[in-house]
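Just one protein chain is left out here, and the rest sit where they should.
Right, chain A next:
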Amino acid sequence: MTTRAAVRDVESAAVLAAAQDGDRAAQAAIFEAYKERVARQVFRMTGDASSVDDLVQEVFISAFSALGRFRGDAQLGTWLYTIAANRVRNWWDSQRRRRRREDIASSHAAGDVVATPEADFEATQQRERLYRALGELPDKLRESFVARAIEGMNLHEASAALGVPISTVSYRTRRAEQLLCAALGIPWRDE
């Protein structure tokens, strides 16, 4: 688990510099401190458990390769959030991944392999529906919606994580909700 102490330790300049130079121990310390957080983020953004390992690995490899560009203006966690969001954008762009999702969804929908209790199965179906619709949203709308609605960030947190003003987060989240409701056949009320 990520602990405050662990995060403080790995954000020291010495650890970051060592990791940038390819020091295995320093990289391992950063990975261990942030891996759960990045995995949760990636999972919330994609809804696909089978892709989490690959994406987490890509996020950290990209981060270690680009550590020289990390200025320390933001926290390392925020910087990793941005890298993960970019990797997830690529993931959504990948037609191959989408097709895999279609396979999974269609086999679940027809009850081909159902090894979960009824309630779990229903929740899985609901998640599948939501993520299918999320996959059709523009990246920026999807990211705002996921940060606010699924990751549970408040407006300030989402604004910092996404690097956009609060009003933009608010607008994008509402617009995403409108489009999701339309895609899912759910009534939408603009209050």
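Here is the rule we use: a residue touches a chain if its C-beta (ideal position, glycine included) is under 8 Å from a C-beta of that chain, and two chains touch if they have at least 3 such contacts; residues count from 1.
One rule holds for everything that comes next: contacts and distances are computed from a predicted model.
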item: Per UniProt, the name of the complex member that is left out, chosen from "Quinol oxidase subunit 3", "Nitrite reductase (NAD(P)H) small subunit", "Tetratricopeptide repeat protein" or "NADH dehydrogenase"; value: "Tetratricopeptide repeat protein"
item: Chain A residues touching the omitted chain (full complex); value: 22, 24, 27-28, 31-32, 35-36, 39-40, 43-44, 47, 49, 52-54, 56-58, 60-61, 64-65, 94, 96, 99, 102-103, 106-107, 109-113, 122-124, 126-127, 129-131, 145, 148-150, 152, 154-156, 166-167, 169-171, 173-175, 177-178, 180-181, 184, 186-191
